[in-house]
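Missing here is one protein chain; the remaining ones are kept as they sit in the complex.
Labels A and B are assigned to the chains in the order they are written; within every chain, residues are numbered from 1.
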């Protein structure tokens, strides 16, 4: 589409402006490390963990997007329900957190299947915007239902003692929730990779992606497999919700916030690239957490405090996205033709 | 026009035989084309399109002289439609150059091509389905009139385009159906509307992608007559992808045979009919289609 404005940038050696920008960034990192080493490192870790959550949501979203051609707007709402589900289990039913970690994702996954069967299945092959709008309507319903059930004020629950502790790594103290989240995220990515690339199931899914008619001709029940994939995507969203709820609590806005961020992650990473999503999720996560520290340090050292923008962190995903769109319209690892 | 155009072609051949351009001896198919691409109405040099590993169009050279009706034939999957797509920049070519009346237009955007005089019709019926026949043609005429973009919010350009649309509809014998919604037309009329829309851009070079596909024997002949009439009346240069061998052999001035994305040969209908390589390329096909 519009070749003139969106021609792909060829891979070249970094030109001088890029080199300078890189050096400037390096200088700021060194300055920050010198001024506030502890804060920098701990925010780096925080950013990576935040990136892990983003990554899990983005992977579920892009799995469904790649397979079914639908941006599942309700994906964020499922994530939110994961958090509220954990709250219900732990704080209201007073059951163990570990139970919630298993049961809630399954429940959210089943809800996703219900959604797929009742709404989305009718819309495959239609204008993709219709699917987007339908899931958007579902997202609003889920949000409103959540408000009715749990109220509009932010909530939180106490995770088990193990996750409230912290571990000493060198001079750094890392909360165990963060380590746990990172570990689960890594497991999910690894599991998804194995499932999609090392099993017959994954092969049949990818065959369906390539040529649905051919796959059906070979006797593969594509609709059923799509439902399974939808279950997996929704369950991952629920799982990330449980983890996020344990770390920082929950509110009604988190669903929309995170589905937008997850989409930003997909666009930055490049559509259709799992590897790209992983890289960009971590990049954006780190940018959100580290930029404020770096900016603070740099402006303090340079004596230009007025340059410090409060709340720059939350803006970072969008700044990164705009930058990437300007320089590399197809995203960091996007393939030609996927956007057009 | 067809009676005289073969003379044009021979004259064109004579001209280029004198001017032996070294640049024209590069690609594999070059020796079949007697004219330098830069001197033709429509020319291509080394035009290539790859999709990853697959080469759909591989180094095609083409030079269609002014006023010629050139047919492009070849077995299914020979890359004919892809060739049209790269000629019009619907797909960006991987390599090579496109020339229109001697000027290189390789990098210009797709939407700029019709304004330079190069336009194509589609193999499948591509229409503005929800609008009337007249409106389909009028929008194209309006675009030809006002340029690729015009922020005309007051409708000053409307009347001129309306007139032009009527002319084109008369020419293509669609004027009786002008107020019909495009999606309600018969298949044959939709095909004709596709041609009418291409004509509304006021082209000098027209690319037609299987204008008779899906038509019955009678309709096929009428369409072929229509195309010939239009060509002679408007003095167009025509490039025609066609499966119906009767039409190709009886109506075209010269024929280019594509095979696996490359030019197998180019020649008059007589030469092509007797070409062994062409017979061979079609052998696999003949059982299925029996078209040659």
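The working rule: a residue touches a chain if its C-beta (ideal position, glycine included) is under 8 Å from a C-beta of that chain, and two chains touch if they have at least 3 such contacts.
Note that in this section contacts and distances are computed from a predicted model.
Missing chain, UniProt name from the options "Amino acid/amide ABC transporter membrane protein 2, HAAT family", "Class I SAM-dependent methyltransferase", "CbaC protein" or "Cytochrome c oxidase subunit 1": "Amino acid/amide ABC transporter membrane protein 2, HAAT family".
Between the chain not shown and the residues B:143, B:172 or B:190, the one that touches is B:143.
In the full complex, chain A contacts the hidden chain through residues 1-2, 5-6, 71, 119, 122-123, 126-130, 132-134, 136-138, 140-141, 144-145, 147-148, 253, 256-257, 260, 263-264, 267, 271, 309-311, 314-315, 317-319, 321-322, 325-326, 329, 339-340. In the full complex, chain B contacts the hidden chain through residues 88, 90, 109-115, 119-120, 122, 126-131, 135-136, 138-140, 142-144, 146, 148-155, 157-158, 161, 197-198, 200-201.
The definition used in the following text is that only the chains that are shown with their structure count from here on.
The centroid of the Cα atoms in chain A and the matching centroid in chain B are 48 Å apart.
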